[in-house]
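A single protein chain has been removed from this complex, and every other one stays in its place.
In this document, chain identifiers A, B and C correspond to the written order of the chains, with residue numbering beginning at 1 in each.
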Amino acid sequence: MKPELEPTIQALTKTFNSQVNEFRGDVRVTILAESIVAAAQMLRDEFDFSLLSTMTAVDFWPEENPRFEVIYLFTSVSKILNLSVLVQVPGINPSLPTITGIFKNAVWREREVWDMFGIKFEGHPDLRRILMPADWEGHPLRKDYPLGYEEPQFTFNFEEIDLRKPYAKE
Amino acid sequence: MTQLQEVSVDDIKHLVSERAIQGETVLLNMGPQHPSTHGVLRLLLELDGETVVSCIPDIGFLHTGIEKNMESKTYAKAAVMTDRLDYLNTLGNNLAYSMAVEKLIELDVPDRAQSIRVILAELQRIASHLIWLGTTGLDVAAMSTFLYCFRERESILDIFELCSGQRMMTTYIRPGGIWRDVPVEFEAAVRAFIKMFPKRVDEYEALLSRNPLFLDRTFGIGAVSSEQALNFGMTGPPLRASGVKWDLRKARPYSGYEQYDFEVPTRTEGDVYARYIVRIEELRQSVKIIEQALNKMPLGPVRSSNHKFVPPPRSEIGVNMEALIHHFKLWTEGFSAPKCAVYNAVESPRGELGVYIVSDGGPKPYRIHWRTPSFDNLLALPFMAKGVLVADLVAIIGSVDIVLGDVDR
Amino acid sequence: MLLEYTAIAIFIIVAIAIGFIAIGLGTIFGPRKKSGIKSMPYESGMDPIGPGTRRLPVRFYLIAVLFILFDIEVIFFLPWAIVFRQLGWFGLIEMFIFIIILLVGYFYAWKKGALEWE
Partner (left out) sequence: MGVEQKLANMGAVTTTLETVVNWSRTRAMWPLLFGLACCAIEMMAAEGAHYDMSRFGMELMRPSPRQSDLMIVAGRVSRKMAPVLRRLYDQMPEPKWVIAMGDCASCGGVFNNYAVVAGVDEIVPVDIYIAGCPPRPEALIHGIMTLYDKVNHNKIKDQA
């Protein structure tokens, strides 16, 4: 744990009840879903975490209640610090407040998390699918979404795959 | 004559201004197949004559689900997929992924492998910048730079082929070091390249830097201030061109970068010309790094000897029973990582390339997220493109240097 | 006298013939297959939005007129350049006056801002 990170962690744990754990030098603070906007605002203004490096989600599928875990990774360019903030999100109609007001690059990151995991973001300017085609149903990066593995065509199973492969007519 | 399939304006009504709905401004698709979008990027442009009123990027045309695919492969086999992410910076992807896995399982890397990794990463940075320079030259009607840049890139690809047998998708940097030692001719080839290359960069500068046509097309266009750049999440040359001195090789040195002295070129204007100057300067700095790394390259093993995670060399398998067991376990089931999450970032030619691995204790990564720089650099395009001529928009897309494999993953 | 004209006539005939042969072979031997999508306007692979023909801003027209103006001026140089020797000083001065008149027009357009895009 870098010494400069101490005041930030104290401030975070004081204002929002949060657990802090550290692994291999990365500090991770877990806070509640409602307070993410305030935390982001505080981190950017008071502690100069001016760059939202990335924002993504992880799907712990069999567990139902906190099924998703959304990770915000903040970087402070001036103090060369990294801090990741975790938010637990339930599985049934998951939703989170948006932080696009604070960080502009959250606009696309949140659209990607919506597209890949189906987590809604209230207040997002235009929450559309970003990577998948617009009429795609299902959210691919969820654990219960099939990989879409098709059996590759080798010599031994060439004929039967050839029959059902939809070749393009002229 | 079948009826013209027209996409009516009202299903994108919430994105464009109302002048488009009345039909005053033209809605044009600078679509997935376009010579100057550097890949399959679709820009829905709202044009008033030649000036761009608003530009709405639509990405995903090269989304290949690499993150989902990697979840079904073991750590060693997932390394092969990392090359296909940012296909101009294949060794940089390998480096980011290998260092993340090494951080996850606390694997040591011998010094010789560290310096070879630095040499290859810097050579890959030069090759990537050369493609950027060639294609941006093409976009701004300087046709000859394309041929010069690809001539130099061929000599870099010969070096990659020399040590790994493949030109682009080498997967040469793997968790625990590099795949095998570089051949004897490697050092001579790299020295020859370093001796020849600075003169070639002066050739490019002579072609473009003080060329009035190039200056008219690039000066003062698409300027981004440093606060806006940080707020958009831009990293790499576009951020350094806006005046923020943020380079991961200096900020958080990895793989031995702290031993080499090189400057991080920055400018303050943040426009297309500033990004051009920053990248041209980075070409020279990379040559300096390669030279120092080559001089400091120690002898010794190139891959960690911890055979729980790294497959033993083939010579040992026939002789040593334990090595055979390690080899068999690693290549069938793979090593299992502790249950935790790790983030590791590397400076790619486009910016901060980070890998976030969540592991559940099994041999396969539970979730891999790639923080790719082009995804955020592209986000600033609509802001830069407001009120700009279409020809300048082409120069701006070139200057941001996006790679669609990086954006769509 | 007649000989020169026959030379020019042959030249013109051969030029036209080559043009027709090149295009004719293509239309005769080339397979053609009409289809709805093929006749649709190409917009880098996507569906065109809105009607194709619409009102264009006036600046395009302005640029077009200026181009035609100065292009015709260049065409007038060609016959002058051929008989340049025979005309001698008279031709030179005549052509300078012609150029100066057009330069006046050019500066007028420049100062009025017709060349600026905005």
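The criterion applied here is as follows: contacts are C-beta pairs under 8 Å (C-beta built on N, C-alpha and C of every residue); 3 or more make two chains touch, one makes a residue touch a chain.
Remember, predicted model here, so these are calculated numbers, not experimental data.
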Contact partners of the omitted chain among those displayed are A, B, C
For the chain left off this view, which of A:3, A:62 or A:133 is in contact with it?
A:133
With the missing chain put back, one of B:110, B:363 or B:405 would touch it. Which one?
B:405
Among B:56, B:169 or B:251, contact with the omitted chain is made only by B:169
So which bits of chain A touch the chain we can't see?
132-133, 136, 140, 145-150, 152-153, 165-170
List the residues of chain C that touch the chain left out of this view.
25, 28-33, 35, 37-38, 40, 42, 45-46
Name, in rising order, the residues on chain B that touch the hidden chain in the full complex.
31-35, 39-40, 60-66, 68-69, 80-81, 84, 87-88, 131, 134, 146-147, 150-151, 153-154, 157, 167-169, 404-405, 408
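Just so it is clear, only the chains that are shown with their structure count from here on.
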Could you classify the connectivity of these chains, where an edge means two chains touch, as line, ring, star, complete or other?
line
Provide the C-alpha centroid distance between chain A and chain B, rounded to the nearest whole angstrom.
22
Which integer distance in Å separates the CA centroid of chain B from that of chain C?
45
Residues of chain C that touch two or more other chains sit at none
Expected list for chain B, residues touching two or more other chains, is none
What part of chain C is in contact with chain B in the complex they form?
36, 39-41, 43-51, 54, 56-57, 59-60, 117
Touch list for chain B against partner chain A, complex:
14-15, 59-60, 63, 65, 67-69, 72, 103-104, 106, 227, 230-233, 235, 244, 246, 251-252, 340-343, 345, 352, 354, 356, 358, 366-367, 369, 371, 375-376, 379, 408-409
Under the touch definition given earlier, write down the residues of chain A that touch chain B in their complex.
23-24, 26, 28, 50-54, 56, 58-59, 71, 73, 75, 77, 80, 82, 84, 103-105, 107-108, 126, 129-133, 140-141, 145, 147-149
